[in-house]
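Note that this complex is displayed minus one protein chain, with the remaining chains in position.
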């Protein structure tokens, strides 16, 4: 029997991705769709401005939208809520005993809330014991730009130590939600600002890569500088990264550390886990958003163009699907990990 | 009476821009259009795949295309030739006594050839005396990505000293010439490689900002790291820059050094010179390619988003029109400088 | 001394175009900018999300925004208001003695309101005498897709008679206002519906080409079928047209009827009038939005690809700038005509 799950903010950009990825999921079954009061009572199909390239599953389209109230008929709620409202609503659900798997930023920095990427820090899940929510709990996944970066940094951090990271992102439109970026603003253009994004990219990896000790996560201290841009791409964040390492490394060692990287989700064979979490491309013009964002169901991170950096030690390009690996898919993987670990 | 000028590679992307910018020029008159043998003898209008957003001037469209042979009826030749052929042809013209104002890379690193940006290094023009071409000469302008960067760095270099520069470019399609980038490659996509570009951006500023002494240019030594990307923008290269400076500076001082920057082309009132070569925007989401590439006839460099860099000292965004300031417009400004200095 | 003008809905897409085109106008001077209550009291520069490719004129940026109240310090108001509010506000201004030159649809079908294109039906201006507004008056310009079509049809109608018109439009993003079309909806896509648009295109030309007789406009009766699409183009509506004519015509006659078309705005030398209102291109792949939308300051209509239609008589392609000729520029031309005719 499947585990019942609900989606908070089901009509939004991330909500739609939750619907798409959870339809046909082997463990989970969508039993509740919740959104704003304004839409509650109507069917999902009537209300949603669906812009995924596969059709809305018919039984989902026929479901009535409920209010974001902790009376939803499900055990887990996936939250794609806007940060303006997510904080309080998610807490209410946790207090009412739900497992809240959130993509919102509000609780990411709570001391007892894991900022979770199962390949990197599944031990942070222990934080949940310290939460005041009884049977309920909140776990979060990072910002969409952080996720791909943290994945690429993890093997380097483990083997060679990180000292400095400089990253410039070229981020996709779907990261801004719907309606998000106006076509008049982005056609034949780049927008060199994503409000609040650089702060997240500069800090979240430090918690994610932090050490769990004595019931707490001790953050890393290396320096990160980020510059975030919006470009005219539908899905897939591309990031140009320069890194300074503690120990010397050859390019072969770096590539090997990425290609051989495998972790708990792969060992546990979680349904949403990519087979090979990181893939290095030797073609000099790869990775590219349109060509590689869907690699391994959109859950793998693609890397390429490793070369010496005249300022730091190495530079490279990475690509990660922002609404799959960096949002809904990442959250679902978090939930799968918790199920497998007996936390649900 | 106007000075007669010819355009080598007149049908290409840069060649078209030369035609557009030289039509109606107060000092210069196009008297020769030269291109490949295949097109020679036909009219420009028949042959060119014109993609500028203003019509081809009628008298230009009716001109016969000539071969790239040093028998063109003109005093100056502007070269928009492809690097595959530019080197030798330009030399032949110089030897025959023409002033060759080139946008091609071939002669940029010749010891006696200035890599010229009139606002930065007009004294490098003295190199021309050492050229073996008699009445003829070759001057070059830098790569389209270098130009905007070098302009933004110049005031910082003069006042605060440069130690380190890291730049990630988001470059426009017109930089690749015509047909250039296939629409199937760039639609809903980014290409994280522009072949040979990073090398140019990492080295050209060192010569441009170099010191002319004893008949030679002594290069600067600071470190530059570049990562170059192609994005779906028609014109205008955006660059995300982090810099490390020798002396401490406040953001006000940096902004003031840009906004107050003015140089010889402004003093000489060269026709193509921008009134204010660098303009800082305080709006947090500026500059943007579509909005600011045409600032001051496409000859001004726009800067914005100055803020502290957690790794180096400062970071900011710059924008410069790649086929105007960074190619044809820059070359025309070079020619104007030479005329005013009595070198023509 | 210039005539004082105000702009209603000054921050919107059409409002911005009014600002851009009226800045530096030889007859008119912007003395009032009005927008929603929410923005009133702030400066234009603070409030507007400017997305034109030339900077906001500085003195305009510093102007305080006023409410859309008939106490504006000006003689003429240009209305770029949304149809949801335009109807009543415009009437209030007319009653208070203002000349209202509107781009909104609300009053286009009032019996005593001209639906004006100066090149086509300047005699319809006589309707104004029958308006109940005293010194005030309302004149309207047509929908942005109608304008280019009506211009192209006018010479055919006069010389050969129109029986049938079938038009399929490929309309630009700026026609939807700001924020308008979401980038997630139009990237790598076409939207084959523009709500309410087909009805306008199917009816407005019948009034525009109608005959003014005995104080009324008698509509034309020919049949028009329209299909309207939104495409990923910033400015410039392209239309594929098939026409059935009453009298036989050769392609030479049709082309000559377009190229030689000239009318009152040209004779009166109105400042915004294009020199040649319609231009036929013989190049088989012309006209194109990006290349030709700015022809003659964006006020000329471009036509090409005339060829026999297997179903009706002839087919061709036309292009017209939707926010210039089809909105703000068209409205300004209407005002210029009224000034020259002594109606202001």
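First chain written, first letter: the chains are A, B and C, and each begins at residue 1.
Simple rule for what comes next: a residue touches a chain if its C-beta (ideal position, glycine included) is under 8 Å from a C-beta of that chain, and two chains touch if they have at least 3 such contacts.
Given the structure is predicted, the values throughout are model-derived calculations rather than measurements.
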Among C:231, C:254, C:270 or C:299, residue touching the chain not depicted: C:231
Residue in contact with the excluded chain [from C:240, C:268 or C:343]: C:240
Touching the absent chain when the full complex is considered, from C:191, C:246 or C:343: C:191
Residue among C:62, C:83 or C:311 that touches the chain left out of view: C:311
Positions on chain B where the hidden chain makes contact: 13, 51, 173-174, 178-188, 232-234
Touching residues (missing chain, whole complex) on chain A: 50-55, 187-188, 290-291, 294-295
Contact footprint on chain C, counting only the chain that is left out: 164-166, 168, 170, 187-193, 195, 202, 223-225, 227, 229, 231-234, 238, 240, 242, 284-291, 304-305, 309-312, 315, 317
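Keep in mind that, in the parts below, only the chains that are shown with their structure count from here on.
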Chain A and chain B, separation of their C-alpha mean positions in angstrom: 41
For chain C, residues contacting two or more additional chains: 51, 187-188
